[in-house]
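Structure first, commentary second.
Excluded from the complex is one protein chain; the other protein chains are retained at their positions.
After this line comes chain A, so read on.
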């Protein structure tokens, strides 16, 4: 996983180097002070668990002590099931980057600065599938505590409400409790591609069909950045066969439902539930967004679709291709040709269209219409299929980054969109692998305290997240006036 300290977006408004350096140290200092307090309260709890409570915080406790605890830490033995309580507790305790998650959602390292974390809804899915909504937390640490107590298989993030979600029932009027802001989110799931993917079905994926997600990310990301001007977009692997996007710009967070629906509509293209009809119907000339998308997707089409998916290999599927082409005469010629060679590959069949068209089968052939129909075919087989309902509602919840997918055990890690083609979902570490990584980690000579996540394959992903968050916070600062404790630095 590639990563860099200064965010995923180069053309950030504030490229000033000094504050870039200052940012992490500022936040560290603040959380250090909170930790000192927490330490006092939690001594007993720590003893009880006989465990390191500080793993991901740069603690004020003496480094030597922490290290000693770390290495002597026995790992849970039963690593069989991914949602096994011990495994999950160890994960939340030692690996989950709560601190950066907090900064990300709070838009400031200091809990007092905003209500964005405090009034944020979290929803827990517990081991027995009980679903707990309207959870909220003051700090990263209280969230972490509850995760360790309840050991949810995963948790979801909802909107920031006008008041604390836990107190919603004690309010005088229900109208006073309403969602205010939330990241604009997108959900791309392989199920929506089932009718066009041939390599796998259901929950399974392979490298070939993952390309559908890669293509979708590239198209949506380009539109969000170039067209809507969003800068802070984080893509996250959903743990099995899809990806989520979190658009974190302030302007995106403040969108109401109508505007979210507008964006979803702008991006949506493949429509129609009936099985055999043409699903892409667009006017010409192409809207610049579709024009750009087509340029991106064209690159993938010959290899990722024609070769890898071979979508028209059998006669029944080839018949569907013909329904998408406009010229009856050409179609019957194609049909004849394919009948005589039923096992012709999709690549050949695709080329046949042009070959036969040029051979003058129909002297009155409308070549422009044919070209457009071919573009529509490319779009139908490559254009992103969004689960649009997720994006349309301000109060829709979405699984948090860095959760463990209960089915695969893989972590929902961020995806660096600049190198999205290199992302390999099958190479994403599972929770059990990560815990094993901690155990096999060898201490080097340096005196620096090493946190548990740094000993594992999670490190590049957390580093990336850290970079993303610090760039988001920097962007945020331009809109929020200088904090009071800015004086201390």
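Going forward, contacts are C-beta pairs under 8 Å (C-beta built on N, C-alpha and C of every residue); 3 or more make two chains touch, one makes a residue touch a chain; residues count from 1.
Here, contacts and distances are computed from a predicted model.
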Notebook entry, point to check: One chain of this complex is not shown here; going by its UniProt record, which of these names is it: "E2 ubiquitin-conjugating enzyme", "Bola-like protein", "DNA primase large subunit" or "Monothiol glutaredoxin-5, mitochondrial"?
Noted result: "DNA primase large subunit"
Check: Which residue among A:149, A:195 or A:339 touches the omitted chain?
Finding: A:195
Next item on the list: Could you tell which one of A:138, A:287, A:336 or A:369 touches the chain left off the display?
Entry: A:287
Next item on the list: Just the residue numbers, please: which parts of chain A touch the chain that's not shown?
Entry: 129, 191-196, 226-230, 251, 255, 258-259, 261-266, 270-279, 281, 283-292, 385, 387-389
